[in-house]
Every structure is written in C-alpha cells, then in structure tokens.
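Handing you this structure, nothing more for now.
In this view, the complex is presented without one of its protein chains, the others remaining in place.
Naming follows writing order (A, B and C), and every chain is counted from residue 1.
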Amino acid sequence: MPLKTVYKAQIENLQVLDENGVFDEKLAPEGKPERLADDQALEAYKFMIVCRHLDEVAFKLQRSGRMGTYPQNKGQEAAALGVALAARKGEDFFCPCYRENAALWWHGLPMHYILLHWMGDERGNQIPEGVRMTPLSIPIGTQMLHATGIAWAYKIRKEPRVAITFFGDGATSEGDFHEAMNFASTLQVPCVFICQNNHWAISVPREIQMNSETVAQKAIAYGMPTIQVDGNDLFAVYKAAREAIERARAGGGPSFIEAVTYRLGDHTTADDARRYRDPNEVEAWIGKDPMIRLRKYLSARGLWDDARQAEHEEKAKVIVSEVVKTAEGIEKPTTDDIFDHTFAGPLPVELERQKATMRTSSLGQEPEQAGLSGEARRM
Amino acid sequence: MPLKTVYKAQIENLQVLDENGVFDEKLAPEGKPERLADDQALEAYKFMIVCRHLDEVAFKLQRSGRMGTYPQNKGQEAAALGVALAARKGEDFFCPCYRENAALWWHGLPMHYILLHWMGDERGNQIPEGVRMTPLSIPIGTQMLHATGIAWAYKIRKEPRVAITFFGDGATSEGDFHEAMNFASTLQVPCVFICQNNHWAISVPREIQMNSETVAQKAIAYGMPTIQVDGNDLFAVYKAAREAIERARAGGGPSFIEAVTYRLGDHTTADDARRYRDPNEVEAWIGKDPMIRLRKYLSARGLWDDARQAEHEEKAKVIVSEVVKTAEGIEKPTTDDIFDHTFAGPLPVELERQKATMRTSSLGQEPEQAGLSGEARRM
Amino acid sequence: MPRSDMMIEKGLTLVDAINEALAQEMEHDQRVILLGEDVGLNGGVFRVTDGLQKRFGVDRVVDTPLAESGIMGTAIGLAMAGMRPIPEIQFEGFLGPAYDQLTNHAARYRTRSRGAITIPLTVRVPVGGGIHAPELHSDSPEAIYAHTPGLKVVMPSTPYDAKGLLIASIRDPDPVIFFEPKRVYRSFREHIPEEEYTIPIGQAKVVSEGTDLTVVTWGASVFECLAALDRMPEDVSVELIDLRTIYPFDADAVVESVRKTGRCVVVHEAPKTAGMGAEISSIIQEHCFLHLKSPVQRVAGFDTVMPYYKLELDYLPDATRIAESIQQTLAY
Partner (left out) sequence: MPRSDMMIEKGLTLVDAINEALAQEMEHDQRVILLGEDVGLNGGVFRVTDGLQKRFGVDRVVDTPLAESGIMGTAIGLAMAGMRPIPEIQFEGFLGPAYDQLTNHAARYRTRSRGAITIPLTVRVPVGGGIHAPELHSDSPEAIYAHTPGLKVVMPSTPYDAKGLLIASIRDPDPVIFFEPKRVYRSFREHIPEEEYTIPIGQAKVVSEGTDLTVVTWGASVFECLAALDRMPEDVSVELIDLRTIYPFDADAVVESVRKTGRCVVVHEAPKTAGMGAEISSIIQEHCFLHLKSPVQRVAGFDTVMPYYKLELDYLPDATRIAESIQQTLAY
C-alpha cells in the first residue's frame, strides 16, 4: 500500500441552545449531568447580569478618567461562565487572559480586584488565599504554559485537580501556545485549553490571523481531543468543558475547546473599532448575545420575566457600586511597595538603599561619602 | 444541525521505491515528470556516494582532532537530495539546518564550506554569489521564519521562486516553527517546509517529542497541504517535493512534507547514542538505507554494477581528499575578521580602537591619556 | 501625504514626524515595507502608521498574525531577500518573544556569514513609561540591546530628530532598533523640514551648553532634565546632552563635555544596575579620570520591576531627583 492514509481527523461543532432560544434536548437531556440544571442556569444568568453591569461601569470609569485602559468582556460571558460552572471552585485552577472576568469572579476572585488591576495597582493581582488562579495576563499567549506546568504538578502529585487556561484567537498565533499544547499533550497533563474565538485581535480579523477553517483544528497537531462550540451558548460551553475537565481529572490528558463568540465592544477603551470593523457585523452578533438567548430559555421555562429582570438589574447596580467604592477606596500604595516584593528575603543592599532614599545616585546616601566630600573640595 | 462536522482532514503516506527495490509504477509512471529519469537517478546516486564518503571522512577529521563537533548526515541523503533535485538551482532558495549537506552541495555550495563551518570558521558561511541559501543553522527551529520571509519577498516581487526550508522532527516543537507555518499559510507565500523526521532529537525519541501520530498532521493546524513520505525513498521525496515546489511557484502557497528517515549515526561527534538508543532499532534501519535501495533500483535497470560501484567509490575518495585539503589549506583568519563584518560601514570608534589594539582597556590606548599619566603620579 | 493645516501651522508631533518619514521612504524606495500587529487599517495602536496602508496598499503595510518572533523572523527573511522591512513591535515589553530572532539572527547574520548575508531592517518600538499604561507597556530595555553586538540602538526625543534618525535607520544596511519614547509621542509639536533629511546614527546632540556639569540622557528623560535645569540657580551652567543613539553612542561628545565640566549626571528610566548609565559612567571614568571633580552620578529607575501606573511617577526619574543629584554633584 504505497499511498495510504495514515491519519484521519475531524472537527465537530456543538450548539445546544441556539440564538432563538431553541434547545436541543438530545444533546443535553434534562436531568443528565451534562445539562445545566435550572437552578444553575438561573444563578448563572443572574450572575451574568452583574458581570455585564460591572463591565459597563468599568468602561465608564475609564471614560471619566477614574481608571486606565479597560478591555470590555461584553458578549463573552457565556464562554467564561460555562467553563467556570464546569470546573471545581477551590480545586481547579484558572490561568486567564483578561476577557473571562465572569469565570474568575464565579470562582471567588473579589470583584474589585479586576478594577484595581486596571487602576494600575498590583494589589489587584494579589490573589487571596484559597482562590485558585493567576492574575489577569497582559502579554498575549504566555499564560498557557503556566497552566501546563501547574497541571503537570497536579499529575506528579496525583491530585485530582485540573488547570484551565483561557486565551483569545489571536493568542493561538504565538509560539508559546504551540509549546504549551505540545508539552501538555506529550506529558498528558490535566489541562484544558479554552480559546475564546471572538473573531478579532484588536483590529486583526480571524482570517488574517490564521488560514485554518477552525481554531479547533489547531489541536490536531498535538493529537489532542478538540471541539468547536458555540461560545455564546452557555449549555454547549458547559457540556464541552465538563467533558474535557472530567476527562483531564480522570487522567485522560488535556483537551482543547474553541468557543466561538464575539467581541461586542472595542478591543479596549484605548481602541476605536469603527476604524476597522463593519458595523453590520457587530449588529448581526448583537442578536447572538449569550444573555438574550439564556433569558429566552429561562423565560420559556417560566423561571424568568420582566419583573425579575428589573429587580436583578437594580440589585446589580447596588453590588457594582459597592465594588467600585471598594476599589476606589483603596489608597495609593506607598513607594515601599515598589521594592518590597522584589524578593522574598531582605532586599539586596543597593536596593534597600534605593528604597530608603527613593534615589539611585550615590551622593548623599552614605555617611562616609558625606564625610569625604570635604576632602573632595580640598582637591 | 447542532452537532455537526465542520472540518475533516487526513494524512497520506507516499512510498514509490520500497526498501527491497520494488518500484510502484502507478505512482510514478516512466516518462512522467513526477518520475526521476534514469540519468537523474544515476547522477543522484553517484553524488550520494561522494556525500556519504565526505560524511565519513568528516567524522574521522573530528576524531583525529582536525575538526570540531560534526553532525553526520548518514542515511538521510535521499531526503535532502530528492528535494534538491525538485528545486531549481540558482533560483530557488534553501534555508537549511545541518543534516541536508547533499542538498546544499547539489545546489552549488562548495563542499569544503561545510567542513570550514565545523572547523570553527565563519568563512564556511560566506555563501558565494549565485548560490542561493543561508548557511547551516545552529539554533534549532529558527530558520523556517527566514524562509517564510524570503518567500514573502518573492511573492511581493512576483518572482517565480520558492524558498525551501529543512529542519528536524525536534525542531517542530519550537514556537518559531508554529509561527513560520502560520505566517506562511496566512500570507500564502511560496515556501516549502521539509521536516526530516529522523526519529531522534539528540537523545529524545519522537514519541517524547510529540504526541501526534505523524509529524505531517501538524500542518493541518494551518490549513496547509501536507504529506508524509518515505524519506529514504528518493523517488517519493522527489515526487512530493516537486508537487509542493511547483504548486508554490504557481502561486498555490506553502506546503509541508514529513520525510520519514533515520539518523544512522550519533547525533554529533560529541554524542554517544549507545547511551540511549536500542542497537536493534539502528540495525533495522540500516536495511532501509536510501542508498541500498537506489542501488538495487539502478542495478535492476542495468545502470549499475559492482564495477561501477568500485570505480565511483574510488572517484569519491579523490574528490573528498581534495575537499579536505582545500578546507585545511585555508589559514586561520586574522583577528581583524572578528571585527570587520560587525557593521557595513566604518566601525564605531570604540570598536575600531578594540580592533586596532586587541584590547578593551582604556589605558595605553589614547595618546592623551598616556600624557596624563604623569599628572596622575603627581596627584 | 500633504501636511495638514495643523502641521503647517503648529508643527509636527513625534508621531507625525515618524509617519512622514515612513511615507517618504516608502514613496521613494519600493523595497520598504511595514509589518506588524494592527499597523494596517488601524494605523497602529499609537496611530503612527495611520493612512499608510490606504496609501501604499495591503501588500506594503501588512497586518501580521499576533506573533512577535514571527514578525521579527519573517522581517529578517525579507531583509535577506533584499527588502527593507520595518517591523513594528507594539510595545517594548513584547520584544521578549522576538528576542531570539533579534539578537541571535538579525544582529549576527552579517558577521556570521562574513558579509554574504545582511539584514537591513529597522524595528520600530514604542518605549518607556509615564503614560498610565498597563503592565509591560512602560519598560526601557535599551541597555540590553546596546550590549548585543551587531545591533544599532536609536532613541530620538524630538520630532526633528525622529524624522532624520528614522530615515537614516531605514537606509542603514544593518539592523537598527528604533525606540520611540511614547511619552513624547504627542507631547509637543515642532516645525521640521518637509523634505527628507538624515541625522547620522551615533551622534549626540548638545541640547544646552554649559560649563559646570554635564547631564547625559535620552528619550523622554530629556524633558525631565530640561525641567530640572529650569530649577537651577542662575549661576549654575549645565550642559545637557541628548545621546539620541544608544549604540554606538557618542562617547567623544560625552568625554569632551565632561573634560570641560568635570562633573556628570546620567539620567535614564531603565533600572540602574547594569543600565546604560553604568556604561557611560565607566567610559567617562576611563577617559576623563583626571578631569573628574566628583563621581559620575546615575539618576535612573530603581532595580525593581517597573510598577503599575499608580506608582510609575514615583519610579521614573523626575526633575526633582535630577535637580537634587545635580546639586549634590556640584557640591561635592
């Protein structure tokens, strides 16, 4: 057989709840673990209301000069939260990018931390004890390797934990993505890779970013289980994430999930997407908003109505204004903070001197030198 | 259709001439351009004899202290030469690694250049005018991006040229491999990626290097045409390379070829593969030597016999000893050579000073300073 | 592109000057192409390449995938093949992934091939702090590249210098890192010639002449130094040197000045330890030893990671710290 097929692969796309609120019962039958139960779906929806509201407020904080650059998460809540619901809080570990706030908050990150981060304060990264995640990651594509390493530690120590990493479509172009996927697969570590394909990397559309038909097929290179899901469908994301996470936990190695979603806002507050993006495209995606379809689903099941919507929007306002107050109430750090966490132990002498004097010049720092200056003048 | 297949792919394996010398006429019919003609095959075989001999002599040069570390190419000649035969000499461009000497020599690199390189002399990299290639590349996995960039220039300038890059199985683990493949595919440049999968990266076998069943499937991530070929089969390599190169030349974009071969020697002369490699594995591959089967093929066609073999082995010895003489006859460069090619123009003042004095210290360099030293003693 | 009314009236910002230089070089040299993340339709995140894709087409102003090593590595390939690529790395913090290609290939190719293969590329990189940006958007890694043989490192501080130095960099047959101090991007305007001109790489500029002390600096710190000079008593005469090129830097200009003044303060944003200040201080010591009346001082960033923006102004050397150091040095 001199010309023979030695390998075959295909990519499946999963959607459970479509944009009209139609639910595919066969794919996630009522009562089965792969189906989010009503109370979970309800909680998730309420949580999304808060997340979305905080997202809008964060945008305004930047606009009014009370916060630095901020990347809106609007429209991507289901992709984040579907994964968070499928992971074990307090056990599994997240290595996020910056567009899955909902997942981090759901797993216990105090909401004001993310504001603090964007307010230019490292304390927004000072993840509290028991909250299992790395802080928001700025350099694109670099955090997946950390997730792989963390998952590797779990494997070595035989802990039934999973590391889950989030990143964008653009991030899959970085070499580190490739290395993380390859390490995870060769080492068969419990790591789940979630790509939020929101179609844009700042101004660069997916078609310029890559020439592959799907992002999901990138995992084929590593022989890694992979799937494309409708990322605006909480149920699809949950089902796929649950399967991947539990496979990883059971020793079945890493998986890749492409969650197809859309960046409804600008890239960040420093960006103006009108420069490069067709408004019709945005328009079309507004209809696919994950919250709209989830609301339809809940309403159809008699779990939601306009009154409850109004009530929870009010609640969200209260929560969010509390969060903003907390973040803004935190005083500017002292200059000692610049130095104190450089190393664990006592600072090196020179650094201690810099900290004490807030100077790098040598004159006026050492008593002996002060004494010497008399000599200098005599010279 | 909520669970639907959105993408399918498969990997084919091509073998035309098997290890027993059996030829598949259907895959490469006599007289067709995808079939190497008899005279080409004959020339190639004769050339391989020289290459193999030089490879053995290079090994001995290192052992006798006349050359530094050297990586033997033994057993991989068909993978290199099959590609070289399919490419246009003087037009297409090679970005090699260090295990395709045969391809470089076939395309005009003076043979002693490669010895010079391993003798620790940059002039082994001083590619002559008209010879279209970059020098041997030491940092693994980095040269594929250069090939992509070169191919990009061809595309911009609408030149009917192709850039061809060689690398090992280990190299596909580097992030740069991924970035090169992605750039090449998104930009649709005329670049052909040849992976010599020789099963080992120093002591690391392919199975530890990657978890994918083939190397060829890595190209699926980029939506790039890809194939696995028997790399010890000159005809298969030629056919696949020709197709890829001519597709690229015609504007059809990049391709990937996995040439499955085997490193018959140690990784380099600094290595001792017995530490980590099963001798039975090597034994099995010795039978698959590309030269043995090509010789069988030529003999079967009445183009070769023991007498010609002996004759050409003698010729090879003469050629090779000439090459060694040339390389060893080249005198040590002057120390000016350390400096002169740092920049195009005149050297920066400090560097010029370093060159002139072969010193970095400031004392004894400047006349004025010498004068000042009297003052110093008075101080 | 004809200059806007604003430019004609008030002059060009640093951004305008760079944009004009790029346009003019692209106009007269078909080999010049721009590549990088968001440099096309979006005109770059700082709008430095604004309008250039529209003018020169998508084949010459190319939005690449998000991969800095890929950008640098393919730019190297383009350069090898006779093009004059100008890759943009979006922020200096993202030079990290491109580090290997830049230092182990771009910088080495001419000498490793003994001149057979050369890499005429100009990497444009916004640099430095002070704009309230997120993490990894405010660093100053110039010393790293000055310590890398085979690279030239340029950092203009004014629109005039930026245009002249960028054109010189593009025409230079070797790789140049062109650092653009982002704090200065739009901080002021300057009238500069519309026609093309070059400023030689490797020449410092005496911003103000003086006799009592020399201040050596570059990039955005030039303006902090000017502010510090403003605070000096009337009778203190300070010479301010804007290095403009970090490698090969103009040691002669520095040495000449310090031989005259006998005192020197070097100012930069990067961490003190093993920064360029150390090199300049050492060169001065080596060549002005007997002229020195006081030790050369370094006013630099601290040896810590650049803090997030709430603290960045505490980190960056400012007029107060500079002025104080000048006075201490004078008093020594």
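Operating definition for what follows: a contact is a pair of C-beta atoms (placed from the backbone, for glycine too) under 8 Å apart; a residue touches a chain by one contact, two chains touch by 3 or more.
Keep in mind that what you see is a predicted model, and the values were worked out from it rather than measured.
Engineer: Which shown chains does the hidden chain touch?
Structural biologist: A, B, C
Engineer: Among A:N13, A:N73, A:N101 or A:T134, which one is in touch with the chain left out?
Structural biologist: A:T134
Engineer: Consider the whole complex, including the chain that is not shown, and state which of C:N19, C:N42, C:T74 or C:T103 touches that chain.
Structural biologist: Here the residue in touch with the unshown chain is C:T103.
Engineer: Just one of C:H147, C:R171 or C:R231 touches the chain that is missing; which is it?
Structural biologist: The one listed residue touching the chain not shown is C:H147.
Engineer: Just name the one of A:I156, A:V318 or A:A356 that touches the chain not displayed here.
Structural biologist: Missing-chain contact among the listed residues: A:I156.
Engineer: Among C:N42, C:T245 or C:Q297, which residue is in touch with the absent chain?
Structural biologist: Checking each option in C:N42, C:T245 or C:Q297, the one touching the absent chain turns out to be C:Q297.
Engineer: Touching the missing chain, which residues of chain B?
Structural biologist: 68-69, 117-122, 138-141, 170-171, 173-176, 201-204, 208-210, 270-271, 275-276, 332-333, 335, 337-339, 342, 348, 350-351, 354-355, 358-364, 373, 376-377, 379
Engineer: So which bits of chain C touch the chain we can't see?
Structural biologist: Spelled out for chain C, the touching residues are 69, 93, 96-97, 99-100, 103-104, 107-108, 111-112, 135-136, 143-144, 146-147, 149-150, 247, 270-271, 273-279, 281-282, 285-286, 289, 292, 294-298, 302-305, 308.
Engineer: List the chain A residues touching the unshown chain?
Structural biologist: Given the touch definition above, chain A has residues 93, 95, 122-123, 125-128, 134-135, 139, 142, 144-154, 156, 163, 175-176, 179-180, 182-183, 186-187, 337, 341-345, 348-351, 362, 366, 369, 372, 375-376, 379 touching the missing chain.
FYI, only the chains that are shown with their structure count from here on.
Engineer: Using CA atom averages as chain centres, what separation in Å is found between chain A and chain B?
Structural biologist: About 42 Å separates the centre of chain A from that of chain B.
Engineer: So how far apart, in whole Å, are chain A and chain C when each is placed at the average of its C-alpha atoms?
Structural biologist: Computed value for the inter-centroid distance: 34 Å.
Engineer: Using the touch definition from the top, which residues of chain B touch two or more other chains?
Structural biologist: 175-176, 179, 182, 186
Engineer: Two or more other chains in contact with one residue: find those residues in chain C.
Structural biologist: If we look for residues of chain C contacting two or more partner chains, we find 65, 67, 69-70, 97.
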